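Some chains have been omitted; the remaining ones sit where they do in the full complex.
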Amino acid sequence: MKIKIINPNTSEEMTDLLRNYAEPLIKNNIELQFSNPDFGPESIECYADEYLAIPGVIEEIIKGERENFDAYVIACFGDPGLLAAREIVEKPVVGIAEAAMYAARMVAPTFSIIDVLERSKYLTQGVIKSYGMEKYCVSIRTTELGVHGGKNEATSEYLEIVKQCRIALEQDKCESIVLGCAGFIEYAEPLSALLNVPVIEGVMPAIKFAASLVELKYKNSKINSFKFPEKKEISGYDTINQYFKSKYENS
Amino acid sequence: MKIKIINPNTSEEMTDLLRNYAEPLIKNNIELQFSNPDFGPESIECYADEYLAIPGVIEEIIKGERENFDAYVIACFGDPGLLAAREIVEKPVVGIAEAAMYAARMVAPTFSIIDVLERSKYLTQGVIKSYGMEKYCVSIRTTELGVHGGKNEATSEYLEIVKQCRIALEQDKCESIVLGCAGFIEYAEPLSALLNVPVIEGVMPAIKFAASLVELKYKNSKINSFKFPEKKEISGYDTINQYFKSKYENS
Amino acid sequence: MKIKIINPNTSEEMTDLLRNYAEPLIKNNIELQFSNPDFGPESIECYADEYLAIPGVIEEIIKGERENFDAYVIACFGDPGLLAAREIVEKPVVGIAEAAMYAARMVAPTFSIIDVLERSKYLTQGVIKSYGMEKYCVSIRTTELGVHGGKNEATSEYLEIVKQCRIALEQDKCESIVLGCAGFIEYAEPLSALLNVPVIEGVMPAIKFAASLVELKYKNSKINSFKFPEKKEISGYDTINQYFKSKYENS
Amino acid sequence: MKIKIINPNTSEEMTDLLRNYAEPLIKNNIELQFSNPDFGPESIECYADEYLAIPGVIEEIIKGERENFDAYVIACFGDPGLLAAREIVEKPVVGIAEAAMYAARMVAPTFSIIDVLERSKYLTQGVIKSYGMEKYCVSIRTTELGVHGGKNEATSEYLEIVKQCRIALEQDKCESIVLGCAGFIEYAEPLSALLNVPVIEGVMPAIKFAASLVELKYKNSKINSFKFPEKKEISGYDTINQYFKSKYENS
């Protein structure tokens, strides 16, 4: 089984971080490919970023189809372009926000989300609502470190996240923690050990759930909302436009 | 006062339709400019279309800033890119879906939406939810004619819309009609006369509300969610990237 | 175009305040008339007040019909009698609560309401719910100054409102402010300048939106809920009863 | 114990109907008084009717206070003026809509409401929402007979209600019936026997619940929302204004 994990921003450093963390943990019958678009924003923190990233995500999905991947993971907490991806392919596409929230709810009644920036909160609330999780997410706490806190600041970033987790647990009375950024992938395990509650980032469960969907032979529903886009010209995105044309010719 | 109306798809025919209809109706103290992006899909009927259209909308907003527009209207019923536009500019930006639904609610307790395609319904439901209108929208009825039914089919398109309006009024018991596509702009007035209920398309009220916001000197809240995007590189979108850079330099 | 602005309480001082503020700001093609009922309570702060005010509002609407107004504004934040008014007339009737909340949502994702009295909060929550705004109103903050803080206390009243706005912005993380009383009409502009976020009172946007609805030729839906009341005797309200009778005779 | 049942419209025929039905069924330790306002509309079917009725309801409550009633029932399905009544008195005030819906929910998971007129539906939906019953009311069915179907048409009115109940049970799959008009008081028992499901009108359970609240010594919460109205002049309603004045003098 081959799964493609798409980091929706253009930061190869982030893509490497995900690859380095996840690959050793996945059993060898699953082949993972990590990639990022070559156009779009280098981080995703607001609506403009998200919308500028999605065409690149769509292009990565299309490239993936040519290499016959069995499933895709969109590795940014806003699940950017997820529903569009399900229109374009039949293979399962899992977002890390949905995976993290479903996973959290299977081991705890409620969760708080540790988000990157205060400004992203309203965006994150939209993600929460789109999975029916309003009643179970008790708070969004933010670190104000930005998406690219990165390596060398690791200690202070980690300490800030610890602090926000404690506030969420003690003041907001959440019963598990969801990490609201793919860049926090390394922190879930030490935080979980430190705080003694489930601390869940989304990349790993998204890979697991995507693999499960493949094994169960589930495919995206093509009956209505997720049908392939109607025939039309897409200007300015050559790879996408050519793929769309090839699909219309074959149908 | 200068208002820029952005048709988010690349169809100049649609842009002309909007211009030809709206310009004669707007008083001469308001100057309107109608435009569409030069890249993206030629119609918007699904998530992929919408996401591929938004970078072009953002570019049109940025071009508008250079020409000192006082407000913007996004003239596609999904309000694509509306929240991103509010991040990028201080000037009011109004979506035609929000304008149409607010207008409908000021003259009727409930409405039904006449949408273009069955496949767009789930997308439209998302729009409805994002304005808190779930309780007031009693149904979405679709014509299956596609966004570009266009001129020469006008009669059959119109008749199909009449039919769906009647079903919405009689079976679904809605008390007004919202037309879920900018392309239906010409139909609101004859439908309203024919059916004797408010039939509301969004372009005209969006222009009126945008003008009202300008006259009232309202600006987008820049305190948090709608702050200008954080400093970063945007690859592959030169106009946007340059504008972002110029903003960071000036701040 | 002639718009009648009805202050629902019997305080002529309040009516004058609204007239003095609004008239100079409205362009000369719109003629405004400001009035208040000559019976009912002198301020509206609870359910009993509101219900005792509404028959007077209905009478003012009926008087307006005899003078051929094109639209009406109900200038009290509870929008008292708004739905009844839409039953009685075909002309647009706009409430200042709905206008303020729609306006706020067009420039900010969320708002807080600055209300007059703690005791009015539950009433205000009802208003919020009736426009589907529960998810967007992050808090109601109250000043405990009462509706008639009036002129001579202006400084202390204003300072108290400033204080509550700051709490709403800093603690409740709202992104705009809605002023929950017509009597605060003068404060929106200085508060907006001081706090650097949209601060919106409802009278001015209600006038603008009412004018927009008139220009767009929208009328109240008369298909069901907003039909004129069924034929019946209304005892004790002579003006209203006579108007109702004249309507039944003419239909 | 003395309970006053207020029919909010001016129809003495309706008041007699309620008295004649209810009095024989209530045990002799409870004294009932039935009354209606002497001003306002003769039936309540829309917002205007409701608002024109409420000042009369308030006056009836005030008259009741002078006669030392222990509790009040507002006997119209919109529960008009209920929250205002709770501001004015400490004694329990029960609405027939709330009583009927609470009762229905204690014997069935869901209910449908049989309403008088299609035009009243939106108003009834407001009542349902104000008690958190949206999820449990599966439909509102209407008879189109008007509130005053009255005596001589009893047979056809009853048959029409039977028909609507059957539609609600068979098509809408409700599991009990709530009769949405005090005028249907006589029908609950025969309908229940005929249809073999709980059919609940609100007057009788409202009397029982009001008596229960009295026996339990509950009083209206006077801590905030239901405090007596703030001191002010109420013009045009002499009885009410005098009572308010007497209250301010005594406090």
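By written order: A, B, C and D. Residues from 1 in each chain.
We adopt the following convention: a contact is a pair of C-beta atoms (placed from the backbone, for glycine too) under 8 Å apart; a residue touches a chain by one contact, two chains touch by 3 or more.
All values reported here derive from a predicted model rather than from experimental measurement.
Peer 1: Total copies in the full assembly, please; the file places 4 of them.
Peer 2: My count for the entire complex in this file is 6 copies.
The definition used in the following text is that only the chains that are shown with their structure count from here on.
Peer 1: Can you name the chains that touch chain A as well as chain C?
Peer 2: Joint contacts, listed by label: B.
Peer 1: Mind checking the centre-to-centre distance between chain B and chain C? Centres are C-alpha means, answer in whole Å.
Peer 2: Each chain reduced to its C-alpha mean, chain B and chain C end up 28 Å apart.
Peer 1: Provide the C-alpha centroid distance between chain A and chain D, rounded to the nearest whole angstrom.
Peer 2: Inter-chain centre distance comes to 53 Å.
Peer 1: Going by the touch rule set out above, which residues of chain D reach two or more other chains?
Peer 2: 118, 121-122
Peer 1: Enumerate the contact residues on chain B facing chain C in the complex.
Peer 2: Those in contact with chain C are residues 83, 86, 92, 94, 98, 102-103, 105-109, 131-136, 169, 173, 175-176, 189, 196-198, 200, 204-205, 208-209, 211-213, 215-226.
Peer 1: Can you name the residues of chain B that touch chain A in the complex?
Peer 2: Counting only chain B, the residues touching chain A are 10, 38-43, 45-52, 54-56, 58, 81, 83-84, 87-88, 117-119, 121-123, 126, 129-130, 146, 224-225, 227, 229-230, 232-237, 240.
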